[in-house]
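Right, one structure below, let's go through it.
The complex is shown incomplete by one protein chain, all other protein chains being positioned as in the whole.
And now, chain A:
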Amino acid sequence: MASTISINIVFSGGLELLFGNERNHSVSIPNFVPSDNSTCSTPSSSSSSTPPSDNVVSSTGAGDTKAADLEYLIYHLRDHLLKERPELFMENGTIRPGILVLINDTDWELEGEGSYQLCDNDEILFISTLHGG
């Protein structure tokens, strides 16, 4: 049984600047992930250095699990891929308003948003519309 799935990530509209100026990324995440979205790779090592921000920290990491969903992916991207200013990417446990999300070229609002269950080789596109000029 494959224990991880591979997800293709694309950042656009300026969002790539928060991710080392790279538009395309590929991440590998477990099939089953902690329900509390804690993203330490080994759930038992609860002493890992997750940012002490608005992350929902449970008492220990060895709690419930769920099938990997987009909500978890967002935490994963913030904790492992994001290089700077997490508040420009996430707000209140989800993507910051004004950032569009497409799952395999479909508006995530049609796919259940954060509760969408990820599949192997999904492509998730994040486009920022927050801009001036």
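Operating definition for what follows: contacts are C-beta pairs under 8 Å (C-beta built on N, C-alpha and C of every residue); 3 or more make two chains touch, one makes a residue touch a chain; residues count from 1.
Assume contacts and distances are computed from a predicted model.
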item	value
Hidden subunit of the complex - UniProt protein name among "RNA-binding protein 48", "Exoribonuclease phosphorolytic domain-containing protein", "EKC/KEOPS complex subunit BUD32" or "Cytoplasmic tRNA 2-thiolation protein 1"	"Cytoplasmic tRNA 2-thiolation protein 1"
Touching residue (missing chain; options A:26, A:106 or A:121)	A:106
Interface with the unshown chain - residue positions in chain A	12-14, 17, 85, 88, 96-98, 100, 102, 105-107, 109-112, 116, 125, 127-133
